[in-house]
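Only one protein chain is missing; all other protein chains are in place.
Labels for the chains are A, B and C, by order of writing; each one numbers its residues from 1.
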Amino acid sequence: MTECLQLAGGKVYDPANNIDGDIKDIYIEQGRIVETPSATPRKINVSGMAVMPGGVDIHCHIAGPKVNLARKLQPEDHRLDPHPGTEQTRSGVGGSVPSTFATGYRYATLGYTTAMEAAVSPIGARHAIEEFHDTPVIDKGFYVLLGNNIFLQQLLREGRKEEFRHAVAWWINATKAYTTKLVNPGGDEPWKGKKNSRVGNIDEKSDVIEVSPRQVIDAFIGAVNELGLPHPPHIHCNNLGHSGNFDTTLETMKTAGDRRVHLAHIQFHSYGGEPGKNPKSASRQIAEYVNSHPNITCDVGQVMFGKSTIMTADSALAYTLRGFKKAKWVNADTECESGCGILPFSYQEHIYVHALQWAIGLELFLLSEDPWRIVLSTDHPNGGSFMNYPKLIRLLMDREFRKEEIKRVNQKAVKRTLLNELDREYTLNEIAIITRAGPARALGLKNKGHMGPGADADITIYDEMEDKEAMFNAPRYVVKSGNLIIENHEFRRDYTGKFLHTEPGYDASIVDQVKPFFENYYSIEFDNYAVDDSYLHDHEVIASSP
Amino acid sequence: MPLLLKQIAPPEVPLEADNITPDRITGQTPAGVEKLTVMHGNETRRIGDFFRVTGQYDGVINLQGDHLGRVKFIGARMSRGVIRVDGDVGEHLGAGMSGGAILISGNAADWVGPEMSGGRIEIRGNAGHMTGSAYRGADMGMTGGEIIIHGNARNEVGNAMRNGLIAIAGNSGDFTGVNMLAGSIFVSGELGIRTGAGMKRGSVISLKDAELLPTFDYSCTYQPGYLTLYFRYLTGLGLEIDDERVRGPYKRYCGDSVEMNRGEILLYSG
Amino acid sequence: MPETMLLVPGRSSKQGTSLNKGKFEDEYQEITSLVEMNEEDMVRLGFNNGDKLRLKNPVGETIVTCKSKKATDLPHGMIFIAYGPGSSRLMESDTAGSGMPLSKHLPVQVEKIG
Partner (left out) sequence: MSGENVKIVENATCTFCGCVCDDMVLTVDLDQKRITKAKNACILGRAWYAEHYIEEDAPAAMIDGKPASIDEAVEEAAKTLVDAKFPITYGLSDTTCEAQKQAVAIADIIKGSIDTTTSVCHGPSGIAFQGVGESTMTLGEVKNRADLVIYWGGNPAESHPRHFGRYAVTAKGMFTPRGKKDRTVVVVDVRKTPSVPAANQFIQVKPGKDFELLWALRALVKNRKISPNIEEITGVSLETIQALVDKMKNCRYGALFFGMGLTMTRGRHFNSGALIALATDLNEYTHFVAKPVRGHGNVTGADNVMSWQTGYPFGVNFSRGFPRFNPGEFTTVDLLAKKDVDAALIIASDPASNFPQAAIDHLAGIPVVSLDTKATMTSKLAHVAFRTATYGINTAGTVYRMDDVPITLRKAFDSPFPTDEEILTAIKKRVRALKFPKNQAGDKVPPGRASQKEHWKH
């Protein structure tokens, strides 16, 4: 039951509509924002509070096969962070990989109302959607992993670009994905088939698939832009985490030319130095390239100190990280299309590399000239839990606080960055951009990230406070699709949220090409592969514009 | 005068009583203590529903009753004072405790002193499985303190223990000292099978011979000097060790070769 | 003197197919009370195919029917039974902090009855 509401007297931060802290009433009816309501609204006095669109997480890992493996893996992490239920809400557990219910409620308690799972294998799509059904409050969708899909690589090898595009679109439809995700494109075959080796340079052709990572990247950028998906290919570059990888990152961006592309957790891809040796910061080179190329959006993948969980389709990377501590580790190969690696992790202030990663993330935020194209993320839970967002916001908004925090970390690492020279402080308006308006625009979600008439009534209202961490930690009100979910910091009702996906057009005859491959090399039947509509709960198709 | 909790009603289902610790009852009157909550299955009840509380806390809490074996989490996370139980106790005794002492006249169920970091637990009877161990999934069990069992203990004594001492006058079960990182385990009686599997460092000492895993390597038979001191300390804790066994000799095995091979198992071979 | 042998309960195709017919049907009852034994052990102990045996341990006991198995397929001293009510009677309930009762390799005393 959605309500007719008047949010009265708040300071409104709606950067998409050029509203920066103006006092303004917001009206809500039928789950949407309206100019003037047709009925008498329930008036909520929000004067002295900051009113923002609901937060949008463009890159996190919250549902699907690898997330659930990571959950199963860590009872010790859940035990310390129980999430009690209420009469309205289900119980769960937290930790760095919370249960589905806790994930949804906790996003809501930070004022986030949309989150995109950034990596689901096609065969695991049904699983991800089932988890989404149990992930309350937030709207959600996922990016489907296609960058190591053997059938698609075969099409590329044979130069069948047209069919490639149709096949990509078929896969998006079959899995009900939002866009394509490339993770370490072309890197699975070396990992699975060549005694755990990895991709070096992106022009190197695998001797099995005979296609280079650059060809894969180029083809996806081409196909997805031609299909007109609301969000371009979402790319996790090759060589994540390795010293000297900024070069791979630059090459990946150059491959795009002036075509749209999103680079995921770019912090992990901004390292200088020699491979195999300690990294240095290359954030300046990366930031400069991004600043001067308006076709590029990125999210940061900020590292936050404390417990995290590495979970990535970049299995080779997880294996490398496992080498440091030899503690529990998961690798899961997915036939013909993907795989993942998982390990519990902890970022520590005194460790050079961890401190450097933390500093590089902050550098990227502070060096970025266009807040619309750099999105706040921790690559949850890889760089740390999304529950760290309020602290990260304070690090960006509060120079003095940042200085104190800088003093606590490995100084050798700090000295190798520009961090001490960067005095910039983000404004509330800029925070509203990097956490809401920007990611919504990058995702092509026209009804999100702003509060103009017709927008989804996803709204968060914070008490204005000096301590921005405290402020962003506890919104007083959260409205989701017009429902007052949190009122005076308390959950008032449960709500499922919507599932967001796309339906790009394609030539149906492509199925005749996919099917024989499938029958030979997959272990389930082709007709049981695509996710049917019965799995969709409340959902919305976001239009493609080819 | 200790604070006396006398059990007046047997619980119908397990009782979780993590409020029964010196840390929680300090400064409370007996009536105040009776008002503290316990979980009786899924209902929240009061200590007074199950115990009559008398006396005054003078550093010691005394529990008496015939059905204490269904009371879990006694002394969990305690940091000081003494809990004396006349009878048996349920699971998770002294879980995560950091100081103080717990004395049990009867038997204890599974999980005695899991992940404890300090203090002492002494059990006159037997203990269940997983004494001084890690909980599932965790990479570290007991990190300090002492557990003395006068009877037998069962499987996984000291699983992933990092520091401290576990002494067992009777037998231990399988996987004693499994995944041990450091610390000492002493067993007077028989060891179960697969002692020290996956141990990185630490010592397991037994007064009986035992069959060890194929990844433990015999290094020598000797009379380690430090054992005299060690045994004197154990006798001080009330364990009986005769002079012959104090003298040795002991067979020393090192392992686990699957791990770092820096742990040791000493078996009496007089 | 009853002989101590190692009982290995496990799945078998027949147990699986008869399960579908129903646990109260004779076929399931029969299959889950049939114990396979090394033929040489049977000769040594004087057992014949179809003999009724009592399997007993400190937990409980059950009556089974004996069936020979080639000496190469089942080691000496080991007997096999399909999971079912019979094997349950001999299982201890302690799970050693795992949830799993020891359900295979149960030492049992074996003696012929009747």
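Miscellaneous remarks
We adopt the following convention: a residue touches a chain if its C-beta (ideal position, glycine included) is under 8 Å from a C-beta of that chain, and two chains touch if they have at least 3 such contacts.
This structure is a prediction, so every number in the text was calculated from the model and none was measured.
The chain we do not see here touches A, B, C in the full complex.
The chain that is not drawn here is touched, among residues A:H166, A:K192 or A:H380, by A:K192.
Screening C:L45, C:V64, C:I81 or C:A96 against the full complex identifies C:A96 as the residue touching the chain left out.
Set against the missing chain, the residues A:E3, A:D134 or A:E251 yield one that touches it, A:D134. In the full complex, chain C makes contact with the omitted chain through residues 6, 8, 10-13, 16-24, 59-60, 72-75, 78, 80, 83-85, 88-89, 91-105. Across the interface with the omitted chain, chain A contributes residues 63, 65, 67-69, 71-76, 78-79, 82-85, 87-88, 90-93, 95, 97-102, 123-124, 126-127, 130-131, 133-134, 136, 150, 191-193, 195-196, 319, 328-336, 339, 342-343, 493-496, 520-525, 527-528, 532, 534-535, 537-538. On the side of chain B, the interface with the absent chain consists of residues 12-14, 16, 39-43, 91, 110-111, 129-130, 135-137, 174-175, 178-179, 193-194, 197, 213-217, 256-258, 261, using the contact rule stated above.
Rule of thumb we're sticking to: only the chains that are shown with their structure count from here on.
Per-chain CA centroids place chain B at a distance of 38 Å from chain C. Centre-to-centre separation of chain A and chain B, using mean CA positions: 46 Å.
On the side of chain B, the complex with chain A involves touching residues 134-139. Residues 73-77, 79, 327-328 of chain A are the ones touching chain B in the complex.
By the touch rule above, chain B contacts chain C in their complex via residues 110-111, 129-130, 154-156, 173-174.
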